[in-house]
Every structure is written in C-alpha cells, then in structure tokens.
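Heads up, this is only part of the complex; the chains shown haven't been moved.
Read from first to last, the chains carry the letters A and B; within each, the first residue is number 1.
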Amino acid sequence: MKIILNGEAQDLAGPNLAEALEQAGLTGRFATALNEAFVPSHMRAQTLLKDGDRIEALSPMQGG
Amino acid sequence: MRTFYGTTLSHPLMLGTAQYPSPAILAQAFKESGAGVATVSLRREGAGGEGQSFWKLISDLGVPVLPNTAGCHTVKEAVTTAHMAREVFDTKWIKLELIGHTDSLQPDVFGLVEAAKILAEDGFEVFPYTTEDLIVGERLLAAGCEVLMPWGAPIGSGRGLANPYALRAMRSEFPDVPLVIDAGIGLPSHAAQAMEMGYDAVLLNTAVARAGNPVAMAKAMAMAVEAGKLGYEADPIEARDMAEASTPVIGKAFLT
C-alpha cells in the first residue's frame, strides 16, 4: 500500500508498522509517529497500517 | 545547592551539538570544555545513517543528554516530539521549545505553559525555554516544571543579555528554582555575567559551534561560566561612584 514515510511516498506491504519499517530498510535507533501520533516501539508490531498512512521515523540529531 | 531534577551537573555549561564543522570537532569541544550537558534533537534519518553515528558520538560524551523540541510551533507537535525523544534518548529530560515567532524564535508562552503541564503530568522533567516574564515563570512552576530557562537574547543572535534588569528580578523572584540562561550568548563575558547574577547554568550553542575555533571557544565559555559562578559565590564588591585608593595612603613618603 502507499505510505508516506518521512515525507516521501513509498509502496510498502505492511501489514503492520514494524514490518513496514523493516521493508523500508530502517534500522538502528529511531522513534516513530503514525499520522502525527507517537507509536512506542513495543506497539509497532500490533499497529496495522492502511493505505495513505503517514509515518515519521526520527533519529538522534544535532540540536541546540 | 540547586539541582536539576535531582541531578547535580558536573559543569554549569550546557552545550549544544549543532552547527559544528565536524563530529570530531564537536566531540573535542565537549572534551576540552567539560560541558555538563549536551542538547540534542530528533530529525528524519539521513541517507548515510548519520543519526546512528551521532547517537554513538553523544553516548561517548558521557554527559546527560537534553533533547529539545526545536522548531515546534504547536503544543501537539511539541508533545509528540517529546515522547519520541524520551524513547530514542532514553531520558525523562526534555528541553521544551515552543516557538511563537519566526524572526525572534521567541517562545510562545501560552503554548509553552500548556505543553509543559501535559508533559509534566506524563512524567517528563521539563526544561522550558521561556522569557524573563515572572508570571509565565510562575505558571510554568505551577505546571510542574522544576527548572526555568529564560532567554538571554534571541537564539543565535550572540547579543548577550538583552534585559539584565528583568533577569536579575527573575533570580530574586525564584530563589529556590534552578535557572538557566538559554540562548543569545555570544561572548565569554556574557556567560560570566549570567552566572554573576546567580544563575545556575548557561545553555549555548551557536557562539561555540560557529566561532572560528569552536574547541577554543567551548573552553573559553566553560571557564567564563566557572569564573562567573565563583565570582558570584565570592561576594563581589559593590560598584561605587567615586574612586578609592587601593595602595595604602598611610605611611606615604613626603617627597615634594
């Protein structure tokens, strides 16, 4: 299905958030939000995706 | 002695991690300065997986990490970002930035208090980036904040303390609250001045990262902060209008 991941449209099978992230090749340390709502890592597997969902996967970065 | 949610800092300099010429220079700046806190943020992972290497780098710094909500303009955005930061950085600390104005990057004190309440109730230890407004300060404390971080001047302006008079009033208004001057510092003397007013820490980034020699400036800022703190504790002389001889007058020779 069509998923907007970090602002870019991708075609990901899902069906859940955990697998979709894996399909997108995301690894390492990051946190996720689905449709602007935080999804804790332990909830990713049980969070099902639907077409058009928006995922943000954020990593540590420089900050002031 | 005032602590930050029970934590005593190893050094009263809180240093940002952005805008350095290279990760190596960033790491050295922390090493040389002995800064007591590192501020960080959350962003979308880059192609090269910079996020993961950055995580490694700051983990090695060996200082508490203070994630921020930089760039957030709404309560919802800030709260969600805080939750994501707590998971990624594995800390309850959050530097709550709720930007209300694009040119000055000044905090939106209304959203700030609202977001602070939500986060404090959710177990966060909030470090609010605020103004010198005493009423806002009271609201933030009532919302559950145990630290206040008034701005010295707009972020990145390097102007130094724009309103020392009000910042001094804030210090005396909240004698038991840890206070941090956050943003606007440009020179070591600015940082020293903040500590001389009795502030507990200084948070800065641009002044160090964008200096010609970031490592040297980091060290300079660290020394200035310590100097200001030490000077404050040493009970300085009062400024006076007239001069007063330092060299003793008594025993002066008659040679005219």
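As a working rule, a contact is a pair of C-beta atoms (placed from the backbone, for glycine too) under 8 Å apart; a residue touches a chain by one contact, two chains touch by 3 or more.
Because the structure is a prediction, the values reported are computed rather than measured.
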Full-file chain stoichiometry, since only one instance of each kind is pictured = A x4, B x4
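Note that in this section only the chains that are shown with their structure count from here on.
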Could you give the separation in Å between the centres of chain A and chain B, each centre being the mean of its C-alpha atoms?
-> 33
In the complex, chain B touches chain A at residues 16-20, 26, 39-45, 49-52, 54-55, 58, 67-68, 70, 76-77, 80, 83-85, 87-89, 155, 183, 205-206
Quick one: in the complex, what on chain A touches chain B?
-> 6-7, 26, 28-33, 36-38, 40-41, 56-64
